[in-house]
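Note that this complex is displayed minus one protein chain, with the remaining chains in position.
Moving on, here comes chain A:
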Amino acid sequence: MSVRGTLRALPTLLRVGVSEAVAYRAEMLVWVLGTTMPFISMALWTAVARYEPVGRYDSHDFVRYFLATFSVRQMTGAYAAWQINYEVRQGTLAMRLLRPISPLWSYAAENLGTFPLRLLLVVPLTLFSVFTLGTRSVPGTAWGWGLFLLALVGGWLITFLANVLIGSLSLYIESSNRVMDLWFAFFLICSGYLYPVELFPPVLRGLLDWLPFRYQIGLPVELMTNAHGLTGALGLLGRQWLWVALLLGLSILSWKRGLKRFAAYGG
C-alpha cells in the first residue's frame, strides 16, 4: 500500500486503538497496577537516603525520580511481542495480513491507542510531583521540554521495535515469549527502572550507555528531572536514536523474511 494510503488509514487505526483501550479499561487498570514497582523502589531508596544522600540524590530526589519513572513507563509501554506470538500461534495473523496495510502499523496504533487513557494517570501524578517537590520535577527550559519529548518518542520506539523484532522471531521458532522474558529481565536491571543508572557500579556504567535499555526509561526520566546539561543530553539522545534506527532496520528485515515462512496454523 502506498505511503498516502497508510497515512490516510492511520487516524482511523488510532481511533480504533483508543476505543479498544476504553472498552478494556478494567484490563488496562490491571496492567497499570502491575507497574507499581517504581513505588516500591521509591520506598526503598528513600529509606536508604534517609540519613545521608546517595550520590547526588537525597530522599526528595528519589521521590521525584521514581514518580517520573512511573509516568515514563506508562507512556513508553508496548506489548506487541506477546500480541504477535499469540496471533502467530492462533493463526489469526492471517486476518491482519489480508488488510491492505502492514500489521506493524496496526500494532503500533493499538499500542498508542492506550496513550490518552494513560495520560489521565500521568498528568495528575506529574502535577502532584510539581506541587509537592517543586518545579524541578519537570524540564526547566524550552529546549529541555523539546529534548524530553524527543527522548520519550525515542523510548517508545525502542520498546515497540524491540517488541516487533522479538515478536517476529516467533515466525522462525515456535514461541519467542522466553526471549522476551530475557529482554525484560535485562530491561529491569539496566534501564534505570529500579534505580538511577548513575548508582550502578562504575565499571558497568559505561556499558549501560551502549545498551538500548537505559534509553527506554532512564534517559526520558533523566531529561524530565533535569539531570543533564545541553551537550550531555544531546550526546545521549544521539545514541538513543542510533538504537531506534538499528532496531527499525532489524525488526523490519526480520518481520518481512519471517512472513515468508508464515503458514497459518488452524486459521
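Quick note on the criterion: a contact is a pair of C-beta atoms (placed from the backbone, for glycine too) under 8 Å apart; a residue touches a chain by one contact, two chains touch by 3 or more; residues count from 1.
One rule holds for everything that comes next: contacts and distances are computed from a predicted model.
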item	value
Identity of the absent chain, which is to be given by its UniProt protein name, from "Spore coat protein", "Multidrug efflux membrane protein", "Cytochrome d ubiquinol oxidase subunit I" or "Acyl-phosphate glycerol 3-phosphate acyltransferase"	"Multidrug efflux membrane protein"
Contact residue for the chain not shown (choose from A:16, A:54, A:133 or A:259)	A:54
Residue of A:185, A:207, A:230 or A:245 touching the missing chain in the full complex	A:185
From A:43, A:234 or A:253, residue that would touch the chain that is not displayed	A:43
Chain not shown, touching residues in chain A	24, 26-27, 30-31, 33-37, 39-40, 43-45, 47-48, 54-55, 178, 181-182, 185-186, 188-189, 194-195, 199-201
